[in-house]
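As you look at this complex, bear in mind that one protein chain is not there, while each of the others sits in place.
Letters A, B and C mark the chains as written, and numbering starts fresh at 1 in each.
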Amino acid sequence: MIHQETRETVCRLHAELVRYNLVAWTAGNVSERVPGEDLFVIKPSGVSYDELTPEAMVVCDLQGELVEGDYAPSSDTAAHAYVYRHMPEVNGVVHTHSTYASAWAARGEAIPCVLTAMADEFGGEIPVGPFALIGGDDIGKGIVETLTGHRSPALLMQNHGVFTIGGSAKAAVKAAVMCEDVARTVHVARQLGTPIPIEQHHIDHLYDRYQNVYGQRSHL
Amino acid sequence: MIHQETRETVCRLHAELVRYNLVAWTAGNVSERVPGEDLFVIKPSGVSYDELTPEAMVVCDLQGELVEGDYAPSSDTAAHAYVYRHMPEVNGVVHTHSTYASAWAARGEAIPCVLTAMADEFGGEIPVGPFALIGGDDIGKGIVETLTGHRSPALLMQNHGVFTIGGSAKAAVKAAVMCEDVARTVHVARQLGTPIPIEQHHIDHLYDRYQNVYGQRSHL
Amino acid sequence: MIHQETRETVCRLHAELVRYNLVAWTAGNVSERVPGEDLFVIKPSGVSYDELTPEAMVVCDLQGELVEGDYAPSSDTAAHAYVYRHMPEVNGVVHTHSTYASAWAARGEAIPCVLTAMADEFGGEIPVGPFALIGGDDIGKGIVETLTGHRSPALLMQNHGVFTIGGSAKAAVKAAVMCEDVARTVHVARQLGTPIPIEQHHIDHLYDRYQNVYGQRSHL
Partner (left out) sequence: MIHQETRETVCRLHAELVRYNLVAWTAGNVSERVPGEDLFVIKPSGVSYDELTPEAMVVCDLQGELVEGDYAPSSDTAAHAYVYRHMPEVNGVVHTHSTYASAWAARGEAIPCVLTAMADEFGGEIPVGPFALIGGDDIGKGIVETLTGHRSPALLMQNHGVFTIGGSAKAAVKAAVMCEDVARTVHVARQLGTPIPIEQHHIDHLYDRYQNVYGQRSHL
């Protein structure tokens, strides 16, 4: 089988979507680029999270065509493929309909940066992408156009849900977890008044520090 | 015992109601039609979810009368029976008081279709059925009249909770899980403003695609 | 040790408070009257839910004085004792600070009966008791005066939390679970508008039916 290690990583990371309550039933998906190949590993379509195994994962080329796998690829495969074709620095993509982030998406409203954790992780607001129908390149285009030149590894597709990108699938999953976390906290803050904005130079300082200092280099 | 396989399926699916936090204490129930018979398997009344076993499930005829079982059938059995009598294409029925869906039901308000996942799964809004008292055919009638000719496999019975139908008990459970998921997300979206409507032709396109393309045919 | 069976029941029922997220840290407690004795078994004070064993439970007389146990009894023991002294039909008492019910309590507002499940279980609104300080009979008096002649087995002590009573500790725990469940659903319903009231004669009909028909008699 093609790249067992990537299959295992992608399989295991789906469990994080469940653990953090980002997905219901079979919704949501994680993919990762196969190192050194024009391929990526992604979740099969409509299969329950309990039944996911490394072997059940499917491999697609960068056009989103199935290369190896017993199942049809995720119905969001075209969007993942578009991102890998147009953003060579991206090696992982995640999609969820997590509750609070999707609520901002339903209103077509960006999440304002009013938490230091958002400044750290997203470097500012989490932006909104266009309404786009599934089945062609529209979702992928919406992701790439919105995130290109933006600090945030997450965006809210209008009326739809969250897409996140990263240097690895793990980084993209982290962005999906943190996106829902800040979407919820800012929602709750806004329910009873107006959160205090963080000044832009403070956001810049926090983002720069977090990206360059935080964490264990050996664990990146 | 009558149809062990259906007993096992119905028993196992009750665990999904617990896993997705759709039920408290002994509330909620799942039933499935026994293939080729005028019978269905349903949860016993007032028994805790921890104590459910395939053997504890009860079998009723389509009048809701107990045919086999050590326990009294669920107090909602008459409603399930009414649905099976009047909707021959339905093989599974689920009932919950899940929080967000029941909150829409308490206001007698349909959940508007402002998420692509709702368009996929429900094909539009999730409708409201009448206020109806337990104990006769009123709930069953309310379900059948509201869902007949409607795309949605779920409805909100006013001041009461959710009923869902499906080609199998698993499909009805999925509809109950997704109903609460979208009820919550649309609630959260509405708390801070007005969600953007999705145009009807987009809803139609999404619904058609999801019903015909999504998932693994072998897993339906 | 006095009445091992009651110790085991009371110990086991505390796990339900944890399972339904009704308690944080060491808050909350369950007690049950020892059959045929002027005694009751209650949780020790300030002991973590993980460390509770049947042996760690303490036995008090109906004045709330410790009769048997290695630990000091719950700081709410006086309230439990007062209830047992004044309501001979009550054999179980539960106290929690569950989130949604305590929020209604903080506003001193009864939970209106706008769900059929509330009519079933509580027979109407869930009432509010007075503000009362811990340490004497004030909380116990507030419970007894508010619940005497009321259908509801639950009340909200103002600025404090929930007390529930029952014919057994299990029944009181069920009331505590259902109280939080309906407190949350009615809260959510009210956030986006006004729930539809249920007519009094319908509430009466539902309450009467549920108290007399529902469940397995052998499991009461």
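As a convention for this text, a contact is a pair of C-beta atoms (placed from the backbone, for glycine too) under 8 Å apart; a residue touches a chain by one contact, two chains touch by 3 or more.
Predicted model only: the values in this text are computed from it and were never measured.
Colleague: Using the whole complex, pick out the displayed chains that touch the missing one.
Modeller: A, C
Colleague: Among the options A:114, A:144 or A:157, which residue touches the chain absent from this view?
Modeller: A:114
Colleague: In the whole complex, not just what's shown, which of C:12, C:85, C:141 or C:190 touches the removed chain?
Modeller: Reading the full complex, the residue touching the unseen chain is C:190.
Colleague: Out of A:101, A:143, A:162 or A:177, which residue would touch the omitted chain in the full complex?
Modeller: From the options A:101, A:143, A:162 or A:177, the contact with the absent chain belongs to A:177.
Colleague: Where does subunit A touch the missing chain, residue by residue?
Modeller: 20, 114-117, 174, 177-178, 181, 184-186, 188-189, 191-196, 198, 202, 205-206, 209, 213-216, 219
Colleague: In the full complex, which residues of subunit C touch the absent chain?
Modeller: So the residues of subunit C touching the unseen chain are 24-27, 44-47, 71-72, 75, 97, 99-100, 102-104, 106-109, 131, 133-135, 158-161, 187, 190-191.
Basically, only the chains that are shown with their structure count from here on.
Colleague: Greatest Cα-centroid separation from subunit A: which chain?
Modeller: Relative to subunit A, the chain with the farthest C-alpha centre is C.
Colleague: Measuring from the mean of all protein Cα atoms shown, which chain centre lies nearest?
Modeller: Answer for the innermost chain: B.
Colleague: Taking the mean of the C-alpha atoms as each chain's centre, how many Å separate subunit A from subunit B?
Modeller: Chain centroid spacing, subunit A to subunit B, equals 31 Å.
Colleague: If you average the Cα atoms of subunit A and of subunit C to get two centres, how far apart are those centres in Å?
Modeller: Taking the average C-alpha coordinate of subunit A and of subunit C, the gap between them is 44 Å.
Colleague: At which residue positions does subunit B touch at least two other chains?
Modeller: If we look for residues of subunit B contacting two or more partner chains, we find 191.
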